[in-house]
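Apart from one protein chain that is not included, each protein chain of the complex appears where it belongs.
Take a look at chain A:
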Amino acid sequence: MATGGDSNLEAGKLEFSLDVPFPSSHEALIALRSLSPDQEPRRGGISKQLSVSGSTLSVRWSADEARILRVSVSSFLDHLSLVIETMEMFGPSLLCDAAQVC
């Protein structure tokens, strides 16, 4: 499922990618659906693509400036931690593997 901007790097753009392992595809898909509805602002100089392959959530950023990229990645990690904590506290099973990323 990992597609998107992998092969067509736009000229002058900064690219950043992150892979997050989950215990199973079930948790990875929950995280995907929780984290994808809020899009990056249009004309904000940044785009973000989320996808799931197996039990891995992959995120790819493409940004005009490092400053904008840092803000987006940092806030994504805050949100990801919150999703994982929520799964740990209110989900049916323990997510020890995923907890390592936070």
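By our rule, a contact is a pair of C-beta atoms (placed from the backbone, for glycine too) under 8 Å apart; a residue touches a chain by one contact, two chains touch by 3 or more; residues count from 1.
Keep in mind that, in the parts below, contacts and distances are computed from a predicted model.
Which name from "Translation initiation factor eIF2B subunit alpha", "Metaxin-2", "Defective in cullin neddylation protein" or "N(6)-L-threonylcarbamoyladenine synthase" does UniProt give the chain that's left off?
"N(6)-L-threonylcarbamoyladenine synthase"
Identify the residues of chain A touching the omitted chain, counting contacts across the whole complex.
30-31, 33-39, 75, 78-79, 82-83, 85-87, 89-92
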